[in-house]
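The complex is shown incomplete by one protein chain, all other protein chains being positioned as in the whole.
Moving on, here comes chain A:
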Amino acid sequence: MGQPRGCGARAALTGLQQMSASVSGSSTSVQSLPCPSSGSEELTDSEGSAYSGLQDSGSDSSSSDEEEEQEEGPGGGSVPRTRAKGAPRKRKTLEDDSSLEESKALLAQNEYEEDSSDEEDIRNTVGNIPMEWYQDFPHIGYDLEGKKIYKPIRNKDELDMFLEKMENPDYWRTVQDKMTGADIKLTDEQIDLVQRLQRGQFGDVHFNPYEPAVDFFTHEVMIHPVTNRPADKRSFIPSLIEKEKVSKLVHAIKMGWIKPRKPKDDTPTYYDLWAHEDPNSILGRHKMHVPAPKMKLPGHEESYNPPPEYLLSEEERLAWEQQEPAERRLSFVPRQHRSLRAVPAFPRFIHERFERCLDLYLCPRQRKMRVNVDPEDLIPKLPKPRDLQPFPTTQALVYRGHTSLVRCLSISPSGQWLVSGSDDGSVRFWEVSTARCMRTLPVGGVVKSLAWNPNPSICLVAICVEQSVLLVNPCLGDKLLYGATDQLLESYVPPEEERVQPVRWVTATAEEHGRGIRLLVQHSKAVKQVTWHGKGDYFASVVSDNSNMQVLIHQSSKRWSQNPFRRSKGLVQCVLFHPIRPYFFVATQRYVRVYNLLKQELTKKLMSNCKWVSSMAIHPGGDNIICGSYDSKLAWFDLDLSTRPYQLLRHHKRALRSVAFHRRYPLFASGSDDGTVIVCHGMVYNDLLQNPLLVPVKVLKGHALTLDLGVLDVLFHPTQPWVFSSGADGTIRLYT
C-alpha cells in the first residue's frame, strides 16, 4: 500500500521532480525550512503519508529521500521534526556525539506521528499507473466501498480557460495534479523553490555551498588520543596463553624435538662418482656422441718471445688489419717482448673463452671424414706412353708460305703431297718430306675446306671457295695418274634429259684449266665443308644455310647432285661418310645423326654432351667417332656401346678446332685454340667386351697464338705416325 502512495505523492509535484532529482545529489539539508502557514491541510496530510510510506517500504534510495525533503515544505506541522529527522540521515558523520543522540530521539517521535495519516488519503486508489488509461473515464479508481472516485468536474472550454487566464490572478501558479485531476495552487515558497532550481541554485535558501571544509580527523598530530579510553588491564599482565605456548616450545627444544635450522652449506660435496663404472651405462648415445674437438695448440708464433721470422712484417701486418676477423689465419698479431715482465694481458682472453663456449653449445658437430689419400694414388695408372709408341713426339718440319691463317689441310692418299688452304685466298701444294711448296693456286677467296680424293687412282682435290666447290687436279706425282684423272673427267657424257639439280656443274675455262681447275660446282650459298666418300666418286658439301639445303651429296663422275634431306634439323657443323658402310654422319650443334644412305633413314642420334660441336672424325674401323667441341671437350663415341659419349676428355684449355684419326695406327689428335695438338693413343679392340683404351701420349706445342686462335686443323699422315697441324700463325707444322 505504501509504495503506490508514495508514488502518488511524487506525481503531485511532477513539475519539480526532475529538478529535485538534480538537487538531491548535493545532499543539502533541511535545517531550517520556513514553515509555510498557508498550505492546505489536505496536501500536508498527503505529503506526510507519502513520507511515512517510504519509511515503511524501507527504500533507501537517495532519490526518494530527496523527495521527502522537497515536500516537507508544505507539511507545516512536521517541520521541526523533519529537520531533526533529515539530519541524522545525511550528516550523521558530521555531527558530534551529542547532536547525534538528540536527533535519534526526535526521529522516534516523528515516525510515530506520521504513521497515523496513512489510510486517510483516498483520492488516488489506482496506484502508479499512466493516467492516460483513465483519460476517457469520469473517475479515477474506486474507494473502499467500491464506489467510483470521480475526478473533479472539468468542463471548461477554450473560452472558460481564457477567461480564467484573464481573470484569475493565481492562474500562473495553478498546476493540475494528474493523479487526482485536481488543480493545485502553488504556494510562494514552492514557487520560490522552483525559481531557484531553475536558476541552478540549491533548493535551500540558507544552504551555504562555500562553507570552509573541516577535516573529520585533523592532519596535525595531536597529543591526546581520539578516544580517551584507559588501557586495559590485560595489556599490563603477561599472557597466559603465550606463556603456555612458549613453555611448550622450550620443552620441545629441551627434549631435542625442535632443532634450530642448520645454516645452509653452499659448498658442494664431492664423492667418488665413478666408483662403480658400469659398462652398461655406456649407451648408444655415448657412441653417437661427437666429442668437441680440442682447442688448437699454440705454435711458435704465439710465444711471447717468438723467433724473429714469425713476426709480421709491416705489409703483412697491414694486410692482417685489413682482413675480416673471420678470415684471418692468426687471430692475433705475433709480438716480441724483451722479458716476461713486459708481457701485457691479452685483451681478448675472455672473448676467446666465450667463443669457445659458443662453439661448444651452438656449433653443429659432424664427423668429418678426412680424405687421407696420397695424391699420387689418385692419378690413374695408365700404360706408359713409351710403350705405346710410335706417335709423333717432336716437331720436324715447318711449312711456311701462307700469309694468313691456314684453315684446312689435306694429304694425298700416297702421303707424298700435302695441300693447304688459307685465308689469303690461295691453295698451296707441298711436298711432305721436304716442306717445299710445289704449287700455289690462287683461288680468289677464303678457302674454308679442302679434301684430297681418297682414291689413290684419282688425283683430285675438292676445294671450297666461297659459293663453289672446285675440283682441282694438282698435276703432281705420277703423270699417268693425273692424266688418267683428266681423262676420267673428260669422259663425262651429259645425259639426254637435263635433270633439275640444286647446284650448277660448270666446266672450267681454259685459263682455269691451265691452273688445274677442272670442274666448278656452284652452290647458291657459301660452302663451308667438303668431304669425299671413301671410294672417291661421291663427295658431300655443307652449305651455311638454315634450310634443308644445307647438305648436298654430289657424284663427280656423273656430275650429279642431290639433296638428301627434306627437312633441316638444325645448323649442320660437319658431315662425314662412313669409311666402309653406307652411313652418313651429320653433326649439328649438339647432336650427331647417323643416316643409312641405302635405307634412307635415321639410324642413330648421338648426344654429344657438349654445347657446340666443331669437328668430327671417324675411326677407320668405323665403330668409333670423336667429336671436338668449342667448349674444349672431346667426346669419344663407341657406336656399339651407346649414343652417349664413352668418354669425355677435357684435355684442352680452350675450344677444339679439329680432330683427326690416324688411318693405321691407334692414334687420334685434337687441335685447339690454346695452340697445342694433343696426340692420344686410342686403341680399339676387336673383342667387343673390351672397351677402347684412351691414353694421352703427347702434347705438341709450336703454334703461336694469333687473334686468339691457335691450331685450326690437324691431319695425320696416311701411313706414317706423323701429324700435321695448321695454325693461325700461317704455318703448317709436321710432328714426327
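We take it that a contact is a pair of C-beta atoms (placed from the backbone, for glycine too) under 8 Å apart; a residue touches a chain by one contact, two chains touch by 3 or more; residues count from 1.
Simple rule for what comes next: contacts and distances are computed from a predicted model.
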* **Protein name as given in UniProt for the chain not displayed, "Pescadillo homolog", "PIGP acetylglucosaminyltransferase", "Histidine-containing phosphotransfer protein" or "Small ribosomal subunit protein uS9m"** => "Pescadillo homolog"
* Asked: Of the listed residues A:H206, A:H300 or A:R504, which contacts the missing chain in the full complex?
  -> A:H300
* Asked: From the list A:K165, A:R328 or A:R353, which touches the chain that is not on show?
  -> A:R353
* Asked: Pick from A:R365, A:R581 or A:K611: which residue touches the chain that isn't shown?
  -> A:R365
* Structure fact -> In the full complex, chain A touches the hidden chain through residues 261, 264, 266-268, 270-274, 277-278, 281-283, 285-286, 289-292, 294-295, 297-300, 302-310, 313, 332, 334-335, 337-341, 343-354, 356-358, 360-366, 371, 373, 375, 378-382, 384-386, 398, 400, 435, 649-651, 678, 694-699
